[in-house]
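The complex is shown incomplete by one protein chain, all other protein chains being positioned as in the whole.
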Amino acid sequence: MIEILIHGRGGQGGVKASLSLASAAAKSGKYVQSFPEFGVERRGAPVKAFNRISDEPIVIRSKIYNPDHVVVLDHTLIQSINITEGLKKGGWIIINTNKKPGDFKEFCKNYKVATINAKEIALRNRLGSRAAPIVNTAILGAVIKVLKVSDKESLAIAIKEFVPVKREENVKAAYEAYDEVIFEGEA
Amino acid sequence: MKHNKKKVEINGASNMPDMPASLGSMASNKTSSWRNLRPEIDESKCIKCFICWKFCPDAAIDFIDENTPPKINYDYCKGCGICAVECPTKCIEMVEE
Partner (left out) sequence: MGKVILGNHAVSYGVLVSRVQTIAAYPITPQTLIVERLSEMVADGELDAIFTKVESEHSALASTIGSSSVGARAFTATSSQGLALMHEMIHWTAGARLPIVLANVNRAMAPGWNIWTDQNDSLSCRDTGWMQVYCQNNQEVLDSIIMGYKVSEQVLLPTMVSLDAFVLSHTAENVDIPDVKLVDKYLPPYKPEIKMDIDDPRSFGALSSPDNYMEFRYKMQEAMDKAEDIIIKEGKEFERIFGRKYGMVEEYRTEGAEIILVVSATIASTARASIDSLRAKGIKIGLLRIRVFRPFPVKDIARVLLNKKKAIVIDRNISYGKSGIFFDEIKGAFYNIEGEKPKIFGYIAGLGGRDVTPEAISDMVNDAMRKDKPEKDIIWSGVKL
């Protein structure tokens, strides 16, 4: 079983990303759980969403304190919260940023870093505005490429299920992120 | 509408319904025995406004048609006297049984 923590800001679509990821993994034969940080969510404030993905039925229903991997929807969060809190050594950190993995020297010692310019991909596909780009679907392309928890086709179906508008554009963004994610070594 | 007027004697749990409901229509329960004053309509003064019919809490006043004074159903009338109080022409009198 792997446990993934998605860091985002309220309103950025972290919960929807978590749901789509779970659905994509389920379509490729996995048992899944997807849940938000229980309780209230405020727009713009740091929020978390969680995923468990497993080949076996999942019995654990407590929160995730030691994720295997983290996904960061907004690189500005790195300044305000400790995104590696509880993260298992050797886990992936997948960041939406225009920087390269090597630019995150502080993380490279204990973890593996993958970067994806999901904002640029979102704007290229006219998803959201420059001030508020919709990056939650694009980043999933990077997540399944790096973490191998599902495949592109399953992700496309899942995105179409959970996204109400611009379904094709969202799928295209995810596919582009799948191709453009930058990481070193074996995922 | 069918009225099951059969009176059923309950002995205990074995012949009671599961839910607290009567086994048949309450039409079997003739409440006229509660009455000690009976309403009588003076049809000559009745203006056929049917206010008594509307107010009767036991639906014990029958509507015949618009041109006929209503009829008291003495099988169910409990003699409460609401009709006599509400009648605008005071044509209903409560008389001793």
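Chains here go by letter, A and B, matching the order in which they are written, and residues are numbered from 1 within each.
Operating definition for what follows: contacts are C-beta pairs under 8 Å (C-beta built on N, C-alpha and C of every residue); 3 or more make two chains touch, one makes a residue touch a chain.
Model, not experiment: these values are computed from the prediction.
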Item checked: Listed residues B:26, B:49 or B:85, member touching the removed chain -> B:26
Check: Considering the whole complex, which of A:22, A:71, A:118 or A:181 touches the chain not shown?
Finding: A:22
Item checked: Footprint left on chain B by the chain that the document does not show -> 1-4, 10, 12-13, 16-27
Item checked: Where the unshown chain meets chain A, residue by residue -> 19, 22-23, 26-27, 29-36, 38-39, 58-63, 65
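One rule holds in what follows: only the chains that are shown with their structure count from here on.
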Margin query: Need the CA-centroid distance for the pair chain A / chain B, whole Å please.
Written below: 74
